[in-house]
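Here the complex is missing a single protein chain, while all its other protein chains stay put.
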Amino acid sequence: MKEADEKPVHRRQFIKAGLHTTAALAIGGLAGMALSKSAPANLVWQIDPDKCIQCERCATNCVLNPSAVKCVHKYAMCGYCDLCGGYHRPGTKNLDTAAESQQCPTGAINRTFIEEPYFQYTIDEKLCIGCGKCVKGCGSFGNGSLFLQVRHDRCVNCNECAIAKSCPADAFVRVPANKPYLFRGGVAGAEPPNPLSGEAS
Amino acid sequence: MKIQSGRKTLATVLVMLVIAATITWLGYHSLTRKPAPTGDNPFEYDIETYRHVPEEMIRYTQIRQIPVNLDKLLALAVAADKRICVSGDNKILQYDADGKIARSFNLTASAQCLAIASNYRLFLGVGNHIEIYDTTGALVKRWPPFDANSFITSLAVTHEAVFAADAGKLIILRYDLNGNLLNKIGEKDTTRDIPGFIIPSPYFDVAVDPDGFIWGANTGRLLLENFTPEGGPRSHWGTSSMRIEGFSGCCNPSHFAILSDGSFVTAEKGLERVKIYDRAGQFIAVVAQPSLFRQGTAGLDLAVDSDDCIYVLDSGARQVRIFQHKNSING
Partner (left out) sequence: MKKQFIILCFLFALSVEFTFAVEQRFPRPDFESGYVQPEPTSPAARAAAWQYIDIAVLILTLSLSSWLVLQRRSRNLIFTLMLFSLWYFGFHRQGCICPVGSIQNVVAALFDPAYAIPVTVVVFFIVPLIFTLFFGRTFCAAVCPLGALQDAVIVKPQKIPAWLNQVLGLIPYLYLGFAILYAATGAAFLVCRFDPFVGFFRFGFNEGMFIFSIIIILIGMFIARPYCRFLCPYGVLLKWLSMLSKKHATITPNECIQCHLCADSCPFEAIQIPTPDKYPGDTTRTRRQLYLLLALTPLIVLISAWSFSNLSVLLSREHYIVQLAEQIRLEDSGQATSITDASKAFRGAGATTQELYLQAAQVQRQFKTGSWLLGAFIALVFMMKLIYLQFWRRRTDYEPDRANCFSCGRCYAACPKEHERLRELQGVLYSEDI
C-alpha cells in the first residue's frame, strides 16, 4: 500500500506508543498472574520412594554420568540382617563379601560386622550408579531401608528432568529446595512436619 | 589485503578445527558412556526363576475367598465354629462361617494380631499391650504392657495360657488367662543354648502345637524354634534358601500355623508363597504359589480351621482366601 508513506508520521508514532503501553501492560499482567501462583523456594526434583518401582531408568537416563540418583540407606529402618536382600545375590549360599555373592553391579555396598548377629550396610556413593537393584531386593525381603533419591550435590536440576520424563511410575516430583529429600522414616533428626505450621508466607 | 585474507583463512581453519575437535570429543564422550538400550535390563533384580512352582507340588486349591473392605489388612483368626475375624484400619470385622459379615467394631488403635479363645473372646495385640473383647465387641480387659517397648505381633490362646510374641523385646511371653505373666520364652541364654530371637522386620509369629509345645518363628535365622511352655529349648528346623524347600530372604517365615496332625503351614514375604512342612520340618507341598499374589504383598497372616482348611489373609488383594487339600475335595 503506497499511501502509507505520505501520511503524517505522528499517527504511526501514536499507534506505536499505544502498542508499546499495551505490551508493557501485557507483560505486567503475565508477571502478576505467574507470581500469584509462585512459590518462594526454588523447586528441585526428587523421587517418591513409595512410588518407585526400581525400573533401572535412573541409572541410564540421567543427563549426568553417573546418574545424580543414588541409593540412600536409612539405617534406623534396617534390620541389620546377616542375609541382606539388598546386598546378597538372590539364591546365594555364601553370606560373605565375595564379589560373586554381591548383587550390586558396581560393588557399592560395604558390609561391616557390628556384633553378633548384626551387619551394617553402607552405600559408597562414589560407586553407586542408582540402578536400584539393591532397593528392589531390600524392598522385597527386608524393611525397605534402602531407597533411591536424587542427590542434590550432583543434580543440575534440568527444567525437564530426563529421568522424570521416562519414569514409568510417575515417581518424580518437584519439591522445595529447602526440603529436598523424601526419605523413608522421616528426615534425620527432624520431627514429622505439622501440616498446620510453617510455610505461612 | 592478501596478508589479511590469509590471516582470516587461517583463523577460519583454526576455528573449524577447534569445533571439529570439540565435536569429536563430545561425541566420543556421550556415545561411549552408556550401555546401549537392548531391551534387556542389565540391573534387573531377578527372582523370577524362584517364583515358578511346578504344578505337581501344589496340593491345595482355593475353594473360596471373602473380600475384606479395609485399606490395611493386618491379622486374621478363625474360631472353632469357623467364624472369621479380621483386623485392620483400627477395626475388627467378624464374619460367620459363610463369609457374611456378622459384626464390626472400632478400636482406638490397629490390632497387629488377634486370637480367638474357646469361649469366643477376642485377644488382640494392640501396640505394646493385649486387649480382650467379648463376642459383642465390648472391651473386657486391657492388660498392662510387659515393657513400653514391647510390640505384640502374634498371640496364641490355649485353655490355660496366652502366648504373646513380643517383637520389641525379642521374647515370647506366657500369661495365664487373668493376665499374670508366668514366664518368658526364648530369651537369649547361652548357658541353656538359646541363641535368642532375631527379628529384623515386624513379623514374629507364635503358635502352639497339638502336644502343647510352643513354636516361635526366629525369622532372622530363618528357623522355627520349639520350646516347652516353661521356656525349655526343644528343637528347631528350617533352611535358608530361595528354593521351594527353604525360607527365602533375610527374615522368614513371616507367619505360620499348625495343622491338626502337627504339620506346619508357613507364609513368606518377598517370595509370596504358602507351604506345608511335616512335624519334622520336611517340605511336603505348596498351598499357594507366588503367582497367586500381587508382587510385594507382605504379611500373609495364616489361620487353620477344624477341618484343616487354610485361611490366608491377602493384604494385596484385600481378601481372605480359603484353601483346601485337593484330596479332601475329591474324596
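Odds and ends about this structure:
A and B label the chains in the order they appear, each numbered from 1.
In the analysis below, contacts are C-beta pairs under 8 Å (C-beta built on N, C-alpha and C of every residue); 3 or more make two chains touch, one makes a residue touch a chain.
Treat the numbers as computed from the prediction; the structure is a model and nothing was measured.
The chain not shown here is touched by just one of B:88, B:125, B:186 or B:200, and that residue is B:200. Considering the complete assembly, subunit B touches the hidden chain via residues 12, 15-16, 19, 23, 26-27, 29-31, 33, 151, 167-168, 170, 198-200, 202, 294-296. Mapped onto subunit A, contacts with the missing chain fall at residues 1-2, 4-5, 16, 19-20, 23-24, 27, 30-31, 33-44, 50-51, 53, 55, 61, 63-65, 72-77, 79-80, 114-115, 118, 120, 122, 143-145, 151-153, 155-160, 162, 165, 168-170, 174, 177-178, 180-189, 192-196, 198-200.
Just so it is clear, only the chains that are shown with their structure count from here on.
Subunit A makes touch with subunit B in their complex at residues 54-56, 59-60, 65, 78-85, 90-91, 103, 105, 117, 131-133, 136-137, 139-143. Against subunit A, the residues of subunit B that register as touching in their complex are 33-35, 37, 41-47, 50, 198-201, 220-222, 240-243, 248-252, 269-271, 296.
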